[in-house]
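Then we have chain A:
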Amino acid sequence: MTTQQAATPTAPPARHVPGQPDMWFFVLFESLIFTAYLGVYLYYRAQHQQAFLQAQSHLTLWLGVVDTIVLLTSSWSIARCVEQARAGRYDVARRDAYITAAFGVIFLVLKVVEWTRQIHLGNTFSSSDFFQYFFFLTAIHFVHLLIGFVALGILVRQLSDVKLRSQELVETCATYWHTVDFLWVLIFAVLYVAR
Partner candidate 1 sequence: MERLNKRLLAVWAILTAITAGYLWIDHSAVHGGRAQASTVVTVLAIGLATLKVRIIMREFMEVRRAPRLLCRLTDVWVVLMAATMIGLYIAGRILAR
Partner candidate 2 sequence: MKRTSGERVILWTLPAVAVIWIAAFFLFPGFVRPMSPRSSAAEVAAFYRNHTARIRYSMILLNWFCVALIPILMLIVERMRGMAHRTPILRFCMIGVAGAAPIAFLTATVFWLLAAFQPERPPELTQLLNDLAWVTFTCGVPFLVAQCGFLAMAIYFDRQDHPVFPRWVGRFNIVIAIALIPAGFAGLTKTGVFAWDGLVSFWAKNVAIALWIIVMSVVLARVIERDADAADNAAIAG
């Protein structure tokens, strides 16, 4: 009961599921839920195109592009982190995890700035159909990203504590973070670019 699992870094076997297979259940299930949200949005958008286009023109596309690149960069960092951890270079891996967190924070700040700007423009959760979806989708994604910081905390703890180190858990946390990233890629495309 008291002894922790002794996970020593080993070379990856020929083919293995990254992280706990259970996390992949979450990835697939949560993707379905988001597909449903985005599908509902696209369906209603297609029926009220002028209103949506008009409201959508208040968004700043390049800000969305910057958001996306920031999150992609954080994903890249955590992918490097996993590789370094696998190679047993835990200090480098931890540095990559901090870089990931930094880009995550930048994303959160950018989102808050964008929300504040839209609210000042008079675009709120209840002002128009488009902004209902905008605030809902960005906010629920925001919550996912906040949970991502919990995952990062677990990951850093795994890397820091010699007794805990479990490559599986590191990969599990990274898988969660990538999921938050690719969900944003979808949200960005349909909110900012779809016409």
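Candidate entries met the following condition: all candidates are chains of the complex that A comes from, given by their letters.
Convention: a contact is a pair of C-beta atoms (placed from the backbone, for glycine too) under 8 Å apart; a residue touches a chain by one contact, two chains touch by 3 or more; residues count from 1.
All figures in this text were calculated on a predicted structure; none of them were measured in a lab.
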Name the candidate, out of 1 or 2, that touches chain A somewhere in the complex.
1
Tell me, which parts of chain A touch candidate 1 in their complex?
12, 15-18, 24, 28, 31, 35-36, 38-40, 42-50, 53, 56-57, 61-62, 65, 68-69, 72-73, 75-76, 78-80, 82-84, 87, 89, 92, 171, 174-175, 178, 181-182, 185-186, 188-190, 192-195
